[in-house]
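Just one protein chain is left out here, and the rest sit where they should.
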Amino acid sequence: MKICQVEKTLVATARIGELGNKRLLVVQERGSTSKQVAVDPVGCKPGDWVIVCGSSAARDAAGSKEYPSDFTIVGIIDYWEDDAAAEGAH
Amino acid sequence: MKICQVEKTLVATARIGELGNKRLLVVQERGSTSKQVAVDPVGCKPGDWVIVCGSSAARDAAGSKEYPSDFTIVGIIDYWEDDAAAEGAH
Amino acid sequence: MKICQVEKTLVATARIGELGNKRLLVVQERGSTSKQVAVDPVGCKPGDWVIVCGSSAARDAAGSKEYPSDFTIVGIIDYWEDDAAAEGAH
Amino acid sequence: MKICQVEKTLVATARIGELGNKRLLVVQERGSTSKQVAVDPVGCKPGDWVIVCGSSAARDAAGSKEYPSDFTIVGIIDYWEDDAAAEGAH
Partner (left out) sequence: MKICQVEKTLVATARIGELGNKRLLVVQERGSTSKQVAVDPVGCKPGDWVIVCGSSAARDAAGSKEYPSDFTIVGIIDYWEDDAAAEGAH
């Protein structure tokens, strides 16, 4: 699973029906400028460090085998002191 | 899911039968020069910022468990102010 | 799906039985020096720009749910003017 | 499967119920500064070099087809002399 930081909620009104009205968050992977969209069944707030699961497991984690997610938050990390910024300077 | 911008429609006349006549779009992932091909069940236009789902979820999102897609658009982002170009300059 | 250019046929006599005698091609992803091996159920020739599907969808695309492929060509692009070489120069 | 080194246990109290109370470890892939979270059904200690399995196989490896893991430790390497630091200097 990836270690990501929550940035903000993403609004996408035009969407396929299977997505339903689950909450979508923009998250940034640790040590990267890459941003992705994750389904949030946990209830996160901006700034939280979270564990995000991909692959087919992201579907069950979002609530059902049929749910169209490839990236779902499965937990909030209690405490994370990030060292990626320092590493990124190399 | 990935954040991508729609570039244009892709024409591929010679294709396997399972692809059917679904619309294929060239999309570019945010902050990258990498271009991929996504199935579009939503109805996007060039310039739209979209959420694209991969993995096995891309198949159901395209309409059925048997559909041969590994990258399917699942929603159009209402508003996206991209900051990747600036970040890419570092 | 990825946008790749076909380079040549790949010969691999010692293989697992499940691969059968399907044609394997060396393909190069657009804008990358990375080469991969793709199953070709379409009938491509060297130089063709093709759409290649990964993940579990690559299996059905190659002919059956049991086929051991993670990269299968699903269509030939009618016309592709590549701009990756220019981008790569940045 | 990836070759990773175990760093430490990760505590995430707020989590989806499907994760259960399995042990989660922060691991670092060989030759990379990228850190990921892996489920540990083997019983590893910090510093161990381990084999980590992704994709849908990570689920069965963690104990069941329904478990929401995309990265599960499947074995501890008996002896690993790492040469990535040297390679990374190029």
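Residue numbering begins at 1 within each chain, and the chains themselves are lettered A, B, C and D in the order written.
By our rule, a residue touches a chain if its C-beta (ideal position, glycine included) is under 8 Å from a C-beta of that chain, and two chains touch if they have at least 3 such contacts.
Keep in mind it's a predicted model, so treat the numbers as computed, not measured.
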Residues of chain C in contact with the chain not shown = 10-16, 18-19, 24, 26, 33-38, 54-56, 58-59, 66-71
Had the left-out chain been drawn, it would touch chain D at residues 1-3, 30-31, 41-43, 51, 53-58, 60-61, 72, 74-79, 84, 87-88
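One rule holds in what follows: only the chains that are shown with their structure count from here on.
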Whole-Å gap between the CA centroids of chain A and chain B = 19
If you average the CA atoms of chain C and of chain D, how many Å lie between those two points?
-> 30
Shared-interface residues of chain B (touching two or more other chains) are 54-56, 58
